[in-house]
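Of the protein chains in this complex, all but one are displayed in their positions.
On to chain A.
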Amino acid sequence: MDPISVKAKKQRKTIGWDGKTLKEMRQEIDEISRTTGHYAGLKTLPLKESDPIRYEKIFAKLRGGVVHARETAKRVAASPIVEQEGELCFTLYTPEADSVVTSTGIIIHVGTMGAAIKYMIKNDYEENPGIEDGDIFCNNDCQIGNVHPCDVHTIVPIFHEGELIGWVGGVTHVIDVGATAPGSMTVGPVTRYDDGYQVACRKIGKNDTLLKDWLIESQRSVRTTKYWLLDERTRIAGCHMIRDLVLDIVKEEGVETYKQFIREVIEDGRRGFVNQVKTLLIPGKYRQVSFVDVPYENLDVPPYARVNTIMHAPTELTVHKNGKFEINFEGVNRWGWHSYNATPVSITSGIWVMMSQTLIPNDRVNDGAYYASQFDLPYGSWLNPDDIRTAHSYAWHFLVSAWSPLWRALSRNYFARGYLEEVNAGNANTSNWLQGGGYNQFNENHAVNSFESAAEGVGAGAVKDGISHAAAIWNPEGDMGDMEIWELAEPLLYLGRSIKPNTGGYGKYRGGNGYETLRLVYGAKDWTMFFMGNGYMSSDCGLMGGYPAASGYRFEAHGTNIKELIDKKLPIPTGGDPDPDNPEYDKLIEAKEIIRHKQSITTETIFDNYDLYLNYLRGGPGFGDPLERKPKMIEDDLNDGYVLPRYAEKVYGAVFTKDKQGRYIVDEKKTEKRRKEIRKERLKRGLKTKEWMKKEREKILKKDAAVQVRHMYSGSFALSQSFREEFKEFWNLPKDWNLTEEELGVPIFGAKIKH
């Protein structure tokens, strides 16, 4: 730095505490927290210990105020994603960007907005463009700090007498960000440059007013301008409400108390987390895995992306004796040319979303838990890409399923300690996502993204079935939304909304079932839609003898005669597609094309009016041997449409009849007898595991597996020598055995770039 700049820097008033820059504050907090093992070096909590009522009062005011700001601000939005589904969240941060308290909602962004603020601190925003009272910043850049570009952050600094005392961040999931295809979480992008409008921690407002150039540019960059504008006003309203709240508390309690409080509450969060770990878990190592299919070979994407592959998430949870919580993803495979890549902050923050629903189910979600944990996220993998080109618009394709093994790891702990009420076999792959756009029924340029997927089947517990069509892990307030509202937001009429049989994983306690809605395109022009979900694979295992949830498929019908049928008052398809082996819709309609296919990821497809689209939302995994399911529960499943009769027989061993009213009655004695026979069949067909392993080993030696399977392993082997060596050791493979990406005969763009 030249002498003039040094002088200018010294003359400029810093905005940090005690004359420090924010960068200095960030470095200090990291250093002291690392060396002492306590956040901000707080070995005691003087405020909490000396005046616990006052401490709790401040916390309650902040937490209540932040939640209230979210509830109030969301009424500003017009987007059903925000207003109906609650896809928004507000968080209060320290000046260094550690989270203090958060609202309800999509709390994954506790971490992402913190990462964005840290990025601004690291890049000296204090000097240029400057951080001043009344400023408004925006970010949606994934590699800076986001999950996917449609989660747009508004960040506002909070000043008190010229000193920065914190930040408040607000996020909403917007309907469209101007990506290659309409909708917020597009399939089709294979690089960052297809992913839509990217705002990299930009100052967009001064003196609490949005800058005109920003307003013009941002609205010209997305398809759904009105929703964008109102979402932004929602975020700003919430941030300003919280800023006022903080300043009121400072006025009442004094700024020094506030400063002490925000330090103590994070250390308190850290201690609380360690305490929960020791209360509910057991020291040790717990290993689980999950996968999701990326069937891109025949998709309309650039040639180097036309590869079938599988995303791989091996998880090793280590609970240390001192209560430290460590999650290691060693063995994950390489990032890919699709929009399902993730960033470290989305993985770690997402795990906190999950934890807030199990291990730390309270309102003290802040960065304290982060300081009590360690994450190992291999560089170059899909969850920590080493290349700025990666796309992220539908990061959720695997994020949700990549956390699901953690449910099982935790649940094995809960089960062993007797906390059976906490056991959860996992979560659904929260798809399908109905997305698309064009000109809607109001003749507007429009995009849609149905958040019906916020209500999927929940994993089974150790004492009860999973809840059906109820929740999504990423938003603890999950809700399928009202059909009438979706019909206003989308040119798609509902022809049915029904429970989907057989979608919850079978078990002593079954996973919650998913559901399906049949939509008729009506009033649209230039309209395209696509499907997004798992198809060839189930993205989770079951737990302790329960089966995984069903995988996916897509149904669409084009060029139908439904208009004619309506005109003639003849029956049309309504309700679901309960047994796709014996389809009913097809008997009622004629169409140029009727598709039922396991390929559940598609790019834009033209949909004309009177075409059909089936939105099938998945179920959750099951718990325990299905032969232990109580006959009465199977009877209810049959009568309420949760399982098809032939699978009640095959999987549960149920023997039943129908009464005069058509209701199923399960015969307990005959069922018991049949179950004994099934157990004998198991003993007959079961191989000794070590005998089976010999056969599987032969297949591996011959490299006998589909290309997507080999592609997954070679991507994991390339990034992790230890995973490769453990694999070889397990299968007792020759020392020189290897599987490389180069030998697969498919494009491997990205693999040869060394960073």
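Things worth noting here:
Heads up, the rule we're going with is that a contact is a pair of C-beta atoms (placed from the backbone, for glycine too) under 8 Å apart; a residue touches a chain by one contact, two chains touch by 3 or more; residues count from 1.
Basically, contacts and distances are computed from a predicted model.
This figure omits one chain of the complex; the name its UniProt record holds, of "Acetone carboxylase gamma subunit", "Pyruvate formate-lyase", "Spermidine/putrescine ABC transporter permease" or "Multisubunit sodium/proton antiporter, MrpD subunit", is "Acetone carboxylase gamma subunit". The missing chain, though absent from the display, is touched by one residue of A:Tyr125, A:Tyr547, A:Tyr613 or A:Tyr642; that residue is A:Tyr547. Here one chain is not drawn; of A:Glu253, A:Asp387 or A:Asp579, the residue touching it is A:Asp579. For the chain missing from the display, the contacting residue among A:Ile606, A:Leu687 or A:Ile753 is A:Leu687, taking the whole complex into account. Of the options A:Phe291, A:Trp433 or A:Tyr664, the residue whose C-beta touches the omitted chain is A:Phe291. From the options A:Ile216, A:Ile388 or A:Ala416, the residue with contact to the chain not on display is A:Ala416. Take chain A: the residues that touch the chain left off the picture are 278-280, 282-289, 291, 293, 310, 312, 321, 361, 408-409, 412, 415-422, 462-464, 502-503, 506, 508-509, 535-538, 540-542, 544-548, 550-553, 579-581, 596, 598, 623-628, 644, 647, 650-651, 679-680, 682-683, 685-690, 692-693, 696, 699-700, 705-706, 708-709, 712-713, 726-727, 730-731.
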